[in-house]
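One structure, as structure tokens, below. Some questions next.
One chain of protein is taken out of this complex; the other chains stay put.
Labels for the chains are A, B and C, by order of writing; each one numbers its residues from 1.
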Amino acid sequence: MKKMLGKRAVSSFVSLMVLIVLVFFLSRLTGDPAALYLPVDASEAMRENFREIHGLNDPVLVQFGRYLSDLVQLDFGDSLRKARPAIDVVLESFVWTLQLALITMALVTVAAIIVGSIAAFNVGRPFDRFASVLSLIGASAPDFWIAIVGIVLFSVNFGWLPTSGTGTVWHWILPICVLFIRPFGLILQIVRGSMINALGSPYVKTARAKGVKNRPVIFVHTLRNAMLPVITVIGDQAAALLNGAVVVETIFGFPGVGKLMIDSILQRDFNVILAAIMVTAIAIFIMNILIDIAYALLDPRIRA
Amino acid sequence: MKQTTLLAGVLLATSALSPAFAQDSGVTIVLGEEPDLVEPCMATRSNIGRIVLGNISETLTELDVRGDEGLKPRLAESWELVDDTTWRFHLREGVTFSDGTAFDAADVKHSFERAGSDQITCEISRYYEGISITPSVVDDLTIDFKTDPAQPILPLLMSLLTIVPSETPIEFTREPVGTGPYVLSSWEPGQSITLERRDDYWGAQPAVASATYAFRSDPSVRAAMVQTGEADIAPSISAIDATTDMDRSYPNSETTYLRIDHSVAPLDDKRVREALNLGIDREAFVGTILADGTQIATAINVPTTLGWNPDTEARAYDPDRAKALLEEAKADGVPVDTEILLVGRTANFPGATETYEAIQSMLSEVGFNVRLQMVEVAEHEQYYSKPYVQDQPILVGAQHDNSRGDPVFSMYFKYHSDGRQAGIADAKADDLIERATAATGDERVALWSELFGYLHDDLVADVLLFHMVGHARVGENVDFTPTIATNSQLQLSEIGLK
Amino acid sequence: MSGTTTDTTVATPGTAPKGASGLRRLFRMLWADKLAFVAILFLLVVLLSAVVGPMFLEDMAAKTNLRARNAPPFELTRGFFYILGGDALGRPLLARIIVASQNTMVIAAGAVLGSLVVGSTLGLIAGYAGRWTGEVIMRLADVIMSFPSLLLAVIVLYMLEPSIGNLVLVLAITRIPIYLRTTRAEVLEVRERMFVQAAKVMGASNRRIVFKHILPVILPTLLTIATLDFAFVMLAESALSFLGIGIQAPEITWGLMVSQGRQYLTNAWWLAFWPGLAIILTTMSLNLLSSWMRVALNPTQRWRLEIGGKKNG
Partner (left out) sequence: MADHLLEVRDLSVRFHTVNGMVNAVNGISWHLDRGETLAILGESGSGKSVSASAIMNLIDMPPGEITSGEILFDGQDLLKASEEDRRRLNGKRISMIFQDPLGHLNPVYPVGWQIAETAMAHGRSKTEAYERALQLMERVGIPDAKASMGKYPHEFSGGQRQRLMIAMALVLKPDILIADEPTTALDVTVQAEVLSLLEELQEETGMGLLLITHDLGVVAEAADRAVVMEGGRIVESGTPRDLYHNAQHPYTRKLLAAAPGKGEMREGAQTSAPILEVRDLKKSYGVFDALKGANFDLHAGETLAVVGESGSGKSTIARLMLRLEEASGGTVAWKGEDILTKSPKEMGKLRRQLQMVFQDPTQSLNPHMSVYDIISEAWVIHPDILPKAKWRARVEELLEQVGLQPEHALRYPHQFSGGQRQRIAIARALALEPDLIICDEAVSALDVSIQAQVIALLGELRDRLGIAFIFIAHDLPVVRDFADRVLVMKRGEIVEQGPVRQIFEAPKQGYTQRLLAAGLDSDPDVQAERRHARLALADA
């Protein structure tokens, strides 16, 4: 296990480095930040001055060297636009994303497991059909569409929930609901399939031959085995959420890293882009390790 | 991670569902985009200006946007021309900054020098480009600005210079200090900015005690927030959503037009340009895709601008004439069938895409071969500013904002042959611009007026479209009337409480 | 060793040879699952409109008519194609949805096909070639997966130009890792199966083993993923349009129509609703198709469909 983690760390580090190099050079091909930062009627002298201040006039390789040497001292550079350390900006918003992702995934996991297990136990019956169709519809609708309809319905028409923003627990409900839908549908299907498989496996037969009751058969014998494939999918979905839920964050004015990333991309705020990518990549890496650990906890065969 | 504790706490604490942040005489204003900085010298950026201008920071002079008083005193009580090239400003006495220091001429000098410094990139310095301006302190409350060449509109320019204390370092600040009636009290990045009323403000105490700014990029969410009482003012919402009696429309000083690069055929032919103008049914847009109240433009500046020419008349929709002109040009060997690229910017204004689609459709109708391409802001900039892409004739749809009252801020950039977005290179236009810039009084008015007429009627410089209107949604608890300046500033002192 | 199967699954006697009756058999299996049958019918309609729709309706879908601006649905006074209403420029929504289906399908199919081909090829190589090659390819997948797709979209669409082809490129690249990882994992399992060993013993070349023996086994899994991905790509394209970096007018896709129509949600809901419904129905149909395929392509599950439509899923 330790050896595997070590290997994982090394390979993730390599991937991260490649990623940084790619992003650094490719993003600099997408236009001059000066043109975006300054108003259209700014003079060439002002632009030149801007580039000079931010070191954008140096050859890209020199810029990269400078970036790397700062990076080893954990200096991620300053945001071009916000005149603050990029890492501060990123961490600030990442905290929001992290909470949003964790809460959402926790809810999704619990709900999908319960509903999926029940559906698997009632294959082909109305409950199963209903759960499948509902999750399908939810997962097929564009999320910005759901988000806006949600605001119009629940905030404007019914006045139950605040439209957007942060502040109280009520503010979290709509964004979480919108984020919930897609991973829920997906994980529900995986849980269902996996449970159906596990319910047909020989050890379930053994348990029934032992006289074990239905509930422990499902939730003790089957579920733990059925969770193994599910965990991987949960990991993938959580990773996607950690990368930021751009659409939801944009609509609900949620200060997460997804919105930060798209804004920095559109404004060519390179340091923030890079810092955001590194922070999320590391978070995803840590999450993958947690997934591996969960895997090993669930399945003794992997622990060896 | 304080949010987690908050989450737990809120379950116990929250009883009111609707968080109508109505502390006493506080207002919430929802804006489209969070400012990157709250830096006084960047106040010409609308997202910063709406928070800073007139609230945190003040300027020496101020343009009256509600009446027609023109330039009014603010931190300067009066000003005069000492000689041809020297302006003298007499400063208000007894003004203090929010950090407690007193306001004097040295602050003005520092503010001006700071804005122009090459160590930071303050946006407002662009208005002083190409003129040498030297401030010199006469006494604590008097300051001279010596300019070369003469700068007749220096007092107007001073309405853009935000004054900061002389201690302010020459780097971007996140804690602005100004003389205005409000002070920045908190900034939660990504969530809100809050201003508190100062007790020691020199002027009349505004009614609003504190203002919270929230940021939502989706216009319908902004509108919904005012509707549900989560916010009091949404200064810009989409015309589509502006259907309630809470909504006010206002001319927002933006002018949309299609910039023509005259150097590429067939757009170098005046008949072709005229056909472009005649082929668009501008009337059809008003009240449909664009809001009621949208004006058809004959100049790039709004009618309240100095020297705006009332004699130029918009070209009426005349598809037959347009077709005829094209035929004529074609007969003379002008390659009118060449594909013309129409570049529009996505989300430039509400209904932008539909507008450009309709224009494309109308131009195709009269026989142009137009391809529409909607692009994001960075790419748009590539088309809009020099050096131009020249491998095919291009029309760049753009929006220009000038609420400063004088066309000088527009004319040089858009029509002088050295202007970064100029589509023309015309000696007469260059000459008119240069002369008008140096002129004062009636002469200035006359020269601008001549230029406006020349551009529209003789050169057919571009396809002018509309003076746009904006929409604000104002909650029932506050009293606020948006003006032409609402695009760039939103003085809390103009908000009344009910 | 009567086997790991139960005594009841009697070895299938050699009936029903393949060939001409294959199609009929397929149809019977489809008929057995009514939902899947309807789904396929719907997909065929979509496909048909994608192929021939633009030919007939292109002009109608592009012609602005401000008098019919935001015309409400279910009124036939303006003609049949206004049955779903008109958009902000008064263009008939039905015609636009039909015309837009072409771009939508081209983008989704292009992206899915591209990522499927590239991803599974790389996955085959990674799974069958040596450890180092495999390792490098997997790291590449990691990099792609952590590369923000929005940044990729901006880079590609900026450096090249915003066109359908380039959008397909962007979407295809971002989906490659899915196929790559699945293919590799499957190959690692399938390459150990007996019939692969048997082919090796006969002296079959690596290429033959990969394409003749391994690929057909993992293809059903890949196709299942592809159908689901098709839906995912449509939604991703729609989200890109929403963020302003996807396909832009005057091109039309369903995603773009939803994105443009969303600002009218409160006063002309039909602008965003119909194209949204088209997306939902297509996605659902693909989902149903894929769960049907999972059964139909699996010889040990197929009987569920062949004994008649009592059960599915």
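A few points about this structure:
By our rule, a contact is a pair of C-beta atoms (placed from the backbone, for glycine too) under 8 Å apart; a residue touches a chain by one contact, two chains touch by 3 or more.
Everything numeric here is computed off the predicted structure, so don't read it as measured data.
Interchain touches from the omitted chain, evaluated on the whole complex, reach A, C.
From the set C:Val45, C:Leu188 or C:Ala204, the residue in touch with the chain omitted from the display is C:Ala204, counting the whole complex. For the chain left out of this panel, the touching residue among A:Ile118, A:Val212 or A:Ala294 is A:Val212. Interface with the hidden chain, as seen from subunit C, comprises residues 1-4, 6-19, 193-195, 197-205, 208, 212-213, 216-217, 299, 302-303, 306-307, 310-311.
Not every partner is drawn; the one left out touches subunit A at residues 201-203, 205-213, 216, 221, 224-225, 298-301.
Keep this in mind: only the chains that are shown with their structure count from here on.
If touching chains are joined by edges, the resulting network of the protein chains shown connects every chain directly with every other.
Innermost chain of the displayed assembly, by C-alpha centre distance to the whole-protein C-alpha centre, is A.
For subunit C, the chain with the farthest CA centroid is B. With A-B and A-C as the two chain pairs, more C-beta contacts join A-B. We define each chain's centre as the mean of its Cα atoms; on that basis subunit A and subunit B are separated by 38 Å.
With centres defined as mean CA coordinates, subunit C is found 23 Å away from subunit A. Across the assembly, subunit C contributes residues 154, 158, 245, 262, 265-266 that each touch 2 or more other chains. Each of the following residues of subunit A touches two or more other chains: 30-31, 148, 152, 156, 250, 266. Of all residues in subunit C, those touching subunit A in their complex are 135, 139, 142-143, 145-148, 150-151, 154-155, 158-159, 231, 235, 238-239, 242-243, 245, 255, 258-259, 262, 265-266, 272, 276, 279-284, 287, 311-313.
On the subunit B side of its complex with subunit A, the touching residues are 1, 3-4, 6-7, 10-11, 14, 17-19, 36-37, 39, 44-45, 118-121, 123, 125-126, 129-130, 171-172, 174, 189-192, 214-218, 220-221, 224-225, 227-228, 230, 376-379, 381-382, 384-385, 409, 413, 420-421.
Those residues of subunit C whose C-beta lies close enough to touch subunit B in the complex are 62-64, 66, 69, 88-89, 154, 158, 162, 244-245, 248-250, 260, 262-267.
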